[in-house]
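Note that one protein chain is taken out, while the other chains of the complex remain in position.
The first chain written gets the first letter, and so on, giving A and B; residue counts start at 1 in each chain.
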Amino acid sequence: MSIFQSLVKKEVLHLVRDFRTVTVVLVMPVVLLLLFGFAISTEVNNVRVVAVTDRHTDETRLIADRFRANPYFTFGGTVSYREAESLLRKGKADAAVVFRTEAGRLKLQIVTDASNTTMAQTSAAYIEGVANSSANAADKSAAAVVADTLYNPQLKSAYNFVPGIMGMIFILICAMMTSVSIVSEKESGTMNLLLVSPVRPRTIILGKLVPYFLLSCVILTLMLTLSYTVLEIPFSASVVHVVWVSILYVALALALGLLISAVASTQVSALLVSGVMFMLPVVLMSGMIFPVENMPLPLQWLSCIIPARWYISAMRVLMVQQLPVTYVLTEVAVLSGMTLAVLALAIKKFNAQKR
Amino acid sequence: MNAIEIRNVTKRYGKLVALDRVTFSVEEGTVFGLIGPDGAGKTTLHQILTTLLAPDEGTAAVAGLDVARDFRKLRTQIGYMPERFSLYPDLTVSENLHFFASLFGVDVKDNFDLIAPIFSQLSRFPDRMAGALSGGMKQKLALSCALIHRPKVLFLDEPTTGVDAVSRSEFWDMLPALKERGITILVSTSYMDEAERCERIALINKGKILDADTPERLVEGLGGNLYSASCGDMYPLLEALRRYPGVNDCYTFGAALHLVADEGFNPDEAARKLEQSGLAEVRIRPAKGNIEDLFIKLAKNDG
Partner (left out) sequence: MDKEIAISVKELTKKFGDFTAVDRINLQVKKGEIFGFLGANGAGKTTAMRMLCGLSYPTSGSGTVAGYDIFRQAEEIKRHIGYMSQKFSLYEQLTVWENLNLFATIYGMPAKKIKEKAGEAFRTLGMEDMRNVLVREIPLGWKQKLAFTAATLHSPDIVFLDEPTGGVDPATRRRFWEMIYRASSEGMTVFVTTHYLDEAEYCSRVSIMADGRIKALDSPAALKRLYRAATMDEVFRTVAKGATRE
């Protein structure tokens, strides 16, 4: 058995023996995917809406009927303005539609409970849509708003989350696990034993990276299978590009892990650095939960240095829009550049440590 | 030929001088002790000799190979056992051994004869996790792993720290057999009494070598002005002797006190005078010192 093989074997043994960690690492992506895909959704269901009107007309009645028929709404009937206010305050209604007739034309006002902003924004948009289409049907002269949702016609939140979760998981597994495993060898002193043996430092590094790379590939397969089957993301030829861009991202995350391990001297600091410096920004600023476009400009610029931002945006194009890879050349270029830069820095740091 | 040759090695960490122009050599096939307290620079010196650190100044050669220039070749020639237990606790006894053998590209079978006496007790449970072994067993496994590639020079950094007297003695008992096989051993310790287990020693304190020679010759250099004193109540005696004219130093030494005196010191007269001052049964007689006395003396002169 070659030196490299025995290094890899040793690493695999560590992983297999640390059964709990491996279970967490394999189960967590699945749970996250299913959780975000099904249970936690930003889709708006059962918006409880009431109507307030000063005068019943055919038009208002038509709109009310539409709300009643629409599966997304639970229509609470027509109430007085004061009642609507109290229902909203008590949380018994999510939104109220106020009809007012001014100069013979029907005016609409939408009042929503904005204590949950996502809910409020989405339901306001829905209500507007329903009201407009009714108005459209009743009065051909009214300006029609035609909204058409491309790529994700059912507005499934899973489509939004799958790339984000993948962006997060790979940072977690590659950067965090690699750095902690290298640093733990520094802490226990075994790194010194490896370094005084004839094994070249680059072999030691490679022996660390390869097992985690393989583990990441397993997880990638697992996540893609789940996405295309259970979460019903439409399968297309672009999956090839999804795979290789993901592998590029995994390489970047591994390089980051290596860089962290060269800087950190204890497992705790490795965890903190990878957790605080990489995980949190990935969650907050990569566009996984909050769209990057809605952030203030300085934060948008800052988000550019976060690898996951580019990966997630590429994944959206490739997985959800299923466009060819030529549409994500910028992202791929940025990710490649980052990988090379981080790897060069990590190797430089790793060598500098010795002397 | 010398297995280890150290010339004016200096190593600094910022302002701290960890090693200050360290110079000594170790003859091939000897057990050489590097003796000094924690923080004296023993580990730093070990790390330089095992190519983990580069000296700031000076040169060092092990097995005829320069530690800075020929480090790649040197690494195949040396075995290293760091101070702390540094094996993989989640790998079994046999996995650890085979792993370290493979790092050096050797087969466990080919070199088993060398480690057989050390490994014998361990071979009863090859599948036990290294982390579940007792302290003494861990040490035997670590030594086996450091020897599995048949190194020419073996570096043992404080192998007996935190180990009880019986296990310490057992550890030292393993070394002569290795020396018989022609392996040079550099072993560091903070236990002064272990000096007598070495053929030659170097005393190190605050990064400086105080002296280096055979333990016997070093102790001879102590001179004859060392006395042992005892009495019924030791602590008052210690204080009285420290104030006594002609006494340079006085310190506890096992059940007695040792005192270092000037040339003209008269022990009988001193005992009589101290008894007159109220101490009972004062006995002062010339004593044969040991390495500990020497270390106290040299460290004091060094400041």
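Definition applied: contacts are C-beta pairs under 8 Å (C-beta built on N, C-alpha and C of every residue); 3 or more make two chains touch, one makes a residue touch a chain.
Here the structure is a predicted model, which means the values were calculated and not measured.
A.B. asks: So which shown chains sit in contact with the chain we cannot see?
C.D. replies: Hidden chain, whole complex, touched shown chains: B.
A.B. asks: Identify the residue among B:E5, B:D90 or B:E292 that touches the chain left out of the display.
C.D. replies: Result: among the candidates, B:E292 touches the missing chain.
A.B. asks: In the complete complex, which positions of chain B touch the hidden chain?
C.D. replies: Contacting residues on chain B, toward the hidden partner: 36-40, 134-137, 161-169, 190-193, 205, 235, 238, 251-255, 292, 295-296, 299-300.
Here, only the chains that are shown with their structure count from here on.
A.B. asks: Could you tell me the distance, in whole angstrom, between the mean C-alpha positions of chain A and chain B?
C.D. replies: Their C-alpha centroids are separated by 58 Å.
A.B. asks: Where on chain B is chain A touching in the complex?
C.D. replies: Contacts found on chain B: 47, 50-54, 72, 75-76, 78, 80, 82-91, 95, 98-100, 102-105, 145.
A.B. asks: Considering only the defined contacts, which chain A positions touch chain B in the complex?
C.D. replies: 1-3, 6, 10, 13-14, 17-18, 188-190, 192-199, 354-355
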